[in-house]
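Starting off with a structure, shown below.
Note that one protein chain is taken out, while the other chains of the complex remain in position.
Labels run A, B and C following the written order; every chain starts at residue 1.
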């Protein structure tokens, strides 16, 4: 299956891109995807725990199972207001 | 000495006037003035205790001694806002 | 002047924010169409003018002392107001939102508590009465129509 991965703000700067499409094994969980992503992007590896994550524009936890076509984003600390 | 006594809102309705000048013995206290006023105006006698009072546009207590030329007001419950 | 017979210029009050202020909290009191179950068509605000000015100035000084980072701007209407009109506006500006909210809330609470302003509510049948916040519902002096 494929998911679309979005990067924002400091994570976009760290990744050097705003989005990418990833091929993942069926049943991949959000936490497993973070594990892969944070190994590939050195500046994200500094995070001791998974940052807030969203699937299809909703907050989810690391146990959430991804599905084909999902839009996934790991979110740097928000600073609205 | 003379003081100027002001009536507002429901007290003005009760007194039938907005202000009056009163001749008082020297040394009259605010609480004593209220005692006289509330005896004269039946609808004010219903107050068990002296309502908030102001002398020269400042809140005072019943022990305050009045002076010649003071502007005195007993205030019905305020309802601003 | 803290008390005005003209409509309150809310935009002017809001423009008081300083460049170091990150938070602005505004409270507007608006004439409601009912009070304690009775329909209201308008309200007459009566003000002890000089004392109301002094008391609002005292409240502003007191609040800017308690929240030194906050600045206050406020106005209260006098005269006859229709439903939907703004009767009082309080703006508190501060570097951060906690002080802005706290100063604004304290200001409106103290205005209602001590500024010598009274209101008479007018109803659709022409009757009216002075509002007494210290009494419960139904315990108010009802005045005859045309008062």
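Convention: a contact is a pair of C-beta atoms (placed from the backbone, for glycine too) under 8 Å apart; a residue touches a chain by one contact, two chains touch by 3 or more.
All figures in this text were calculated on a predicted structure; none of them were measured in a lab.
Taking every chain of the complex into account, the absent chain touches A, C.
Of the candidate positions C:3, C:25, C:56 or C:117, contact with the unshown chain belongs to C:25.
In the full complex, the hidden chain is touched by chain C at residues 10-11, 14, 17, 19-34, 83-84, 95, 97, 100-101, 104-105, 108.
For chain A, the residues touching the chain absent from view are 6, 8-10, 13, 54, 57-59, 73, 75-81.
One rule holds for everything that comes next: only the chains that are shown with their structure count from here on.
Distance between chain centres (mean CA atoms), chain B to chain C: 25 Å. Taking each chain's centre as the average of its CA atoms, chain A and chain B sit 72 Å apart. Shared interface positions of chain A, defined as residues touching 2 or more other chains, are absent.
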